[in-house]
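Working notes, structure below.
A protein chain is absent from this complex, but the other protein chains hold their places.
Labels A, B, C and D are assigned to the chains in the order they are written; within every chain, residues are numbered from 1.
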Amino acid sequence: MLEPVNVSLESLNLVTLAPMLIAIVGALTILVVDLVKSGLNKTMYVMLSMLFLLLDFGSLVDFAGFFAQNGTILGFFDVMLIDGLAILAQFIIVVGAMMFLPLSLTSKRFHEYSYPEYYALFLFTIAGLQFMVSTDNLILIFVGLETSSLAIYTLIAMHNRSKSFEAAVKYFTMGALAAGFYSFGAMVLYALSGSVEINQIAAVLSADGYSNIGYVLVGVAFLLASFGFKLSLVPFHTWAPDVYEGSSAAMAGFISIVPKIASFVVAMRLFEFLVQSGVVWLEVTLYVFVVVTMTASNIWALVQNDVKRMLAYSSISHAGFVMAALIIGTTQANSALFLYWAMFSFTNLGAFAMLWVNREKSLKYGQNSDHQFERFSGMVHTMPLAAVMMGLFMLSLAGIPPFGIFWGKLYMLGAAVSGGYTVLALIMALNSAIAAFYYLKLIVFMFLKEPDEQAHEKYMTNASLSLKTIIGAAAVMTVFSVFAVNPLLEFITSFVYNSGY
Amino acid sequence: MEIGLSHYLVLSTILFAIGLIGVMRRKNLLLLFFATEILLNSVNVAFAAISHYHGDLTGQMFAFFVIAIAASEVAVGLGLLIVWYKRTGKIDLDMMTTMRG
Amino acid sequence: METYLYIALFAPLVGSLFAGLFGARPKTIIAGLVPTGLLFASLVSSTILLTHVLAGNTVHVELMTWMETGDLYIPFGFVVDQVSVTMMMVVTIVSTVVHVYSIGYMDHDKGFNRFFSYLSAFVFSMMVLVMSDNFAGLFIGWEGVGLCSWLLIGFWYHKESATWAANEAFIMNRIADLGMLIGIFLIYWNTGSLQYDQVFAAVAGLEISTVVWIGIFLFIGAMGKSAQFPLHTWLADAMEGPTPVSALIHAATMVTAGVYLVVRANPIYDIIPEVGTVIASLGAFVAMFAASMALVNRDMKRIIAYSTLSQLGYMFVAAGLGAYWVALFHLMAHAFFKALLFLGAGNVMHAMSDELDPFKMGGLSKKMKGTFIMMTVASVALAGIYPLAGFFSKDMILEVAFVEHHYILYTVLLLTAGLTAFYSFRLIALIFHGEERYKLFGFDPHEAYKYMLWFMAPLAVLAVIAGMMFKGTYYDMVTQLLPAGEYHVHSAFTYWVMTIGTQIFVGLAIVYAYRKYENAKIDKKVESGFFYQLLFNQYYIPQFYEEFFVKPYRDLSMIFWKHIDLKVVDATVDMIGNTFYKTGKETHVMQNGNLSTMLRWMVAGLVFLLVSAIVFAKANDIFAYMVTIVPGLGA
Amino acid sequence: MFEAIAFYLFAILTISMFSIAVLTSQALYALTALAAGMIFISAFFFILGADFLGAVQIIVYTGAVLALYAFGMMFFDTTRDVVEKRTSPMLVFGMGGMAALLIVLIFAAPIVSDNITALYPVQEGVGNAQAVGMVLFTKYLVPFEVAAVMLLVAMIGGIILAGKKMDTSLTLLDEDKSPLSVETNEKAAS
Partner (left out) sequence: MLDNILSILIFFPALAAMFGFVVAKDSIRAYGVTVAAIEFALSLFLWYAYDPAVSGMQFMESLPLIPAFGISYLLGVDGISLFIIVLAAFFTLIGIASLPDMKRMKDMILTLLFLQMTMIGVFAALDAIVFYVFWELSLVPMLYIIGAWGGPLRIYASVKFFLYTFTGSLVMLVGMLFMAYFYHQATGTWSFSILEWYRLILPENIQLWLFVAFFLGFAIKVPMFPFHTWLPYAHGQAPTIGSVILAAILLKMGTYAFVRFSLPLFPDASVFFMMPIAVLAIIMIIYTAMVAYAQEDIKQVVAYSSVSHMGVIILGTFALNVEGISGSVFLMIAHGVVSGALFLLVGVIYERRHTKMMSEFGGLASVMPHYATIFGVMVMASVGLPLTINFVGEFLSLLGFYQQSHMMTLLAGIAIIVGAIYMLAAFKKVFFGEVTNEKNRNLPDVNKRELVALIPLVIIAIWLGVYPKPVLGPINNSVESIVQLMHEKAVTEEAKARIPDLTSTIVINEAKEETK
């Protein structure tokens, strides 16, 4: 007979679930409100979601304080693992979500924003991602990942036009394949170690000295393929441009930032111990991935005709850049990852919001995508302020100091150099130069070309006050980020360091 | 002849490969989804086998969750297919190439 | 005395700036008079300074610091000593005359004001050149006269030939200036200073090879300004400038700067007689070479220019052989009579509406008596007939060569003296004697303004008496600074034979020239001869330069630009960019929008990972196996 | 011995069934083969003593998933022959076979590890379902709940996407056409 299990409630550390539960409760609340009274205005839902996200954020602040004092928190039979990485990642996830959510307050009417389910799914996504980062159990990671992914597929499709369906289907199908990879990889590791918890796996593997290196590598290869999909590493990136193009700009921005940071954290947990324990193959492979991803996506971004697609490739490239942290593996590098991503999120938010603001319902004659470069030509004459802001975002993305991303880049390159990866640092730096070309392309269109005769008035079709506020805030953050870097860096470094990375 | 873990793993691999072939080969989305089910199923066999040979239940847990995930994927996937089909009348993925480059 | 020094130095500058104020306005006579007056003031100051120096004093002032960095210290320092005062006198006298003359000569020219501005600026530069107490200051004047020469040669900038000649002169001078600059660098890094006194004091302690290099490089600088072979072509072309300019710059002053430099740097050249010999040989060669070209030329001014060139050769012979005071003396005397000759030629040109071919003149002596007399005097002086200035200065050089046992040089110089007499009187004969050919060409010659002639008179007087009167005083004065050396042939017999022989030889040459050219017969046979053509075409050197330097330079520049800069350097840069772009264009089709392709890419990625993983794992295994079976591989 | 026979039998069966599912051009065959393959898979679960899993497999897959697919098939009218344009079959089979071969190569060697300790050991005398339940509701409670949320998400997603809400695209609709008219119509209909 099975013995009854006595579990004290305290040892469960139920509180570790708080942030995710808040998001889930938020989602359910929205669904319930809709059941009680349907047809409410979207603004209500947006603000409701914002409130829950704020609560979520508050609980994270609480955790951060707790972590700073007591270190890593385990909960629920050690399934939940709230360490510095988890807290940092959740901060980025929640803040990113809070930034992108108000983009639904458009003046134009879009399909997805008219339905409360959108907001519920949005919150579910957040919850899923939060689960994903705050555990080292492969099962929970998988479930969290799928929760968020399935919600995102739906969110993309809810934009409701044929391109968004196409994007959702592509994303979904490839996601299903990646899920297969993930489960296979997890299976191999489980077969090797008898455990699905990363620290256990690491312990077991190092205990027998990686004697079954072939198995390990097969498992890692599968997991790498799976996270390569999530992190859009070449050649697993092919979904990214299409999905970005097909989804609404706001959604695209969200996808480019929030889910990725979750995947980064998981990748850090999964791969870094392997790199550290001298699995040369993984180091080399990651090196190749980083270089190829950065370079190839930059090269493809060069030839894009659509700003959104260009930004998609650029996001791939940035992801590749950040992946370098996994190879370097020092505290500095891991801190740089978070710093970079925090800076990147502001800027990318601004850039995508800008696209969102000038979104029109129908395509003009001769266009086959929403944000062709021609649309932006001569923008500085018609809308100087908007053009300047977009220009700032582009400069920041290109890594021109003193704008946001530069500091991330600087710190990451610094980490690479300090870690002894000077050649990698050079490659990364030179890639920024390639990337500068396509960011400049937009600047060239906005500032150096004459405006298109007809297109004058329609830039801000979709703008509303809240959108403008967000863009303005993003611009301010981008410009004055230098003052935020130091506190941020100290905060991040202490968290990363105390988590043992 | 003892059936060991390796046998199951090899079987799982073969099934997985079949799934991969299906994923790569199918142009009809619905049939492509079949192939993704095969992928997940093949892994389940392996999980069950490992669980058995290690005498550990975690593998079964994993397999259980994989089944749950597979089921949810079907729901969303079919939903997506339905809207797509309603809009275009096709579920052939060769028709889905408006975005490229 | 310092006040006089400053007046002498800066009065021309003030004059230049004053005239410059009117630069773009129509002619104002005041723009001519004021600089002239100021220059006269400069002349007076120079004379006062001369008396001061004659009394055995020198003036040395330091106006202010120019450059000071590291160990380098260069002030604007000026010195009036025996050498510089001589030069100052020459410069101020000739330039005062030329200024006055120019008021008449440039009377009808649109650029009257501008001309005086340039001319005075030139005098200022020349004064800086001669008065400076250091090599850097000398270089300022050196380049300054170059600039003014450029401005004045190209004064009539509408004329293609004038501007071309101006640029040629400037660039050729620049080539030599590089040598000069290097010389200065050498001096600085070896002696730690550029002040004459410190340099000359230190130079004795240097290694001889260093001094040789210094001497060579300074002389290269001198070669450019003094138009020595092979940098001589610009001088003849410089005759495109207004004639007073030719008189002042290209006869009396600037071109002698090279000689001045060698004279000034005599402590350096004294140490290195071998270099001096080379200089003297080159000088002798140039003397002969230039004279030969003057024989056949049909351009009045060019003939005089070649004669100048030839005389500069003489000076270098003297300087090279260590007879610095002789060189300087000839410089002075030459300045007077050559300026006079040029001014006379200017009168003729005026009279003949800027016609330069003497074969179109003839018999002008009746119409232009004053000019005729003066030019004849100048030519006699040039030919070195007793008792005119040329005799004392030029024959002295012959003696120097003889005394120093350079008989080849002596012979060359002697022959050249004959040639000089010949071409000088060929010119006189063609212009002033014989038939009045100008009528055939419809010219109506007239004498120049009276005051122009009056102001040429001092030069004429000097050309006559400079040798006789001043030689003693000059010698006493100059040898206080320059190495004294009496160059007398020891045997009185030899001396008389030489002197009289030379006089007779020269006289014969004059007579022959008269006979041959009085009637301006053109001997077709001779003219088509090889030597005539060779000389007439200046030994084909200009063509040679054109073919082998100018054209290749132009072509090479074109190649550098069109083929290397655009097609190699720039194209490489663009190629890097284009490679990325093209790669993008070629490969972005892999994103063909088809889901099947995407999935296959994913699987391909996986397979790639697996392959590499297994290769790695197997390699690892094999390596481990090898380690076990092969001892000594290490673990 | 029995185990070996069963293993090989079912291995051959599943492989062939899945192969048919993947290779056939008849959609109906594919579906049927898939269903059969799923059931054969559950046989392995039973062989391996994972009874609970086997039951879940049959219920969820054959019961739910395949029913959904069948419904989808009817909806999409793919019962007739699926015409598929093939591109580079060599590549497909090559890569698939390659992947399989590589892993098999590794898996041919048995996993030897002394360090594996079962964290949740299979206890003698405890029914599989019971044991699974124990683990599921202690250690894996959180994933279980999250899985529930996931299913909820999938449900909402499925309903939203397949339901009427997506019929008229507000995104593409002009502003002046009142969305309310659409929604009110819907409400009236429901």
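Definition applied: a contact is a pair of C-beta atoms (placed from the backbone, for glycine too) under 8 Å apart; a residue touches a chain by one contact, two chains touch by 3 or more.
Model, not experiment: these values are computed from the prediction.
> In the complete complex, the chain left out here touches which of the visible ones?
A, C
> Specify the residue from the set C:Trp189, C:Tyr407 or C:Phe548 that touches the hidden chain.
C:Trp189
> Looking at the whole complex, which of A:Val220, A:Met343 or A:Ala425 touches the chain that is not displayed?
A:Ala425
> Among C:Phe18, C:Phe170, C:Trp234 or C:Phe425, which one is in touch with the chain left out?
That would be C:Phe170, which touches the missing chain.
> Provide the residue numbers of chain A that touch the chain removed from this figure.
Listed in rising order, the touching residues are 380-381, 395, 398, 400-402, 406-407, 410-411, 413-414, 417-418, 422, 425-426, 429-430, 432-433, 436-437, 440, 443-444, 447-449, 482, 485-486, 489-490, 493.
> List every residue of chain C that touches the chain not included in the displayed model.
For chain C, the residues touching the absent chain are 23-24, 64-72, 136, 139-140, 142-144, 147, 150, 154, 157-158, 160, 163-164, 166-167, 170-171, 174-175, 177-178, 181-182, 184-186, 188-189, 553-554, 556-558, 560-562, 564-565, 569-570, 572-573, 577.
The definition used in the following text is that only the chains that are shown with their structure count from here on.
> On a C-alpha centroid basis, what's the spacing between chain B and chain C, in Å?
Once rounded, the distance between the two centres reads 94 Å.
> Between chain A and chain C, what distance separates the C-alpha centroids? Give it in angstrom.
One centre to the other, that is 76 Å.
> Do you know which chain A residues sit against two or more other chains?
Correct list: 139, 143, 146, 150, 153-154, 157, 160, 169-170, 173, 177, 191, 194-195, 214, 218, 241-242, 303-304.
> Chain C: which residues touch two or more other chains?
Within chain C, residues 588, 591, 593, 595-596, 599-600, 603-604, 606, 610, 614, 617 contact more than one other chain.
> With touch defined as at the start, can you tell me which chain D residues reach chain B in the complex?
Listed in rising order, the residues are 1, 3-4, 7, 11, 14-15, 18-19, 21-23, 27, 30-31, 34, 37-38, 41, 44-45, 48-50, 52-53, 56-57, 60-61, 64-65, 68-69, 71-73, 75-76, 78, 82, 84-86, 89, 91-93, 95-97, 99-100, 103-104, 107-111, 116, 118-122, 128, 131-132, 135-136, 139-140, 143, 147, 150-151, 153-155, 157-162, 166-167.
> List the residues on chain B that touch chain A in their complex, please.
5, 9, 12, 16, 19, 23, 29, 32-33, 36, 39-40, 42-43, 46-47, 50, 54, 56, 58-59, 61-62, 65-66, 68-69, 72-73, 76-77, 79-81, 83-84, 87-88, 93, 96, 98-101
> Considering the complex alone, what residue numbers of chain C touch chain A?
These residues of chain C touch chain A: 577, 580-581, 583-585, 587-588, 590-591, 593, 595, 597-599, 601-606, 609-610, 612-614, 616-618, 620-621.
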